[in-house]
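The complex is shown incomplete by one protein chain, all other protein chains being positioned as in the whole.
This part shows chain A:
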């Protein structure tokens, strides 16, 4: 129980560099700059993580936020929706839990973003049918910029040609029914 790793001197330097005047030499020996001097590196992935806050929502608020995401991005922009099987735990923790024989509860993680804002939710097995139905409704309502079938277009093109004939036949039939009788 008492076998706690003692903090090495070098590690101490890194934790509290100002406490020791020799820290500069120590750090430079290992070619490590003190944290305050280091320039922030902005890899694309890091910048993405730092600048965007991911909000974990309940399924119903998620759907209403998703609706507003689709509405915001109608004129320009795209909306991404990602689905993944997850338990929101790190790989290390998962492995540890498996060793201890704990059951890991997996859920379906759903994330949505327009590149500016990220929202997410977790769907448990019991909520799955309800969520997938309402999700489908949201999609159907907003994915209306897709092209309809070519066949329909052909019909529409032929219908106007027929229409001038059709109303003439229909109108006399309707009149006696509605006005004279």
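Observations, loosely collected:
Definition applied: a residue touches a chain if its C-beta (ideal position, glycine included) is under 8 Å from a C-beta of that chain, and two chains touch if they have at least 3 such contacts; residues count from 1.
Heads up, the rule we're going with is that contacts and distances are computed from a predicted model.
Per the UniProt record, the absent chain's protein name among "Nicolin-1 isoform X1", "Aldehyde dehydrogenase family 16 member A1", "small monomeric GTPase" or "Signal recognition particle 9 kDa protein" is "Signal recognition particle 9 kDa protein". Although one chain is not shown, part of chain A still touches it, namely residues 70, 73-85, 106-109, 123-125, 127-128, 131-132, 135-136, 139-140, 142-149, 152, 155.
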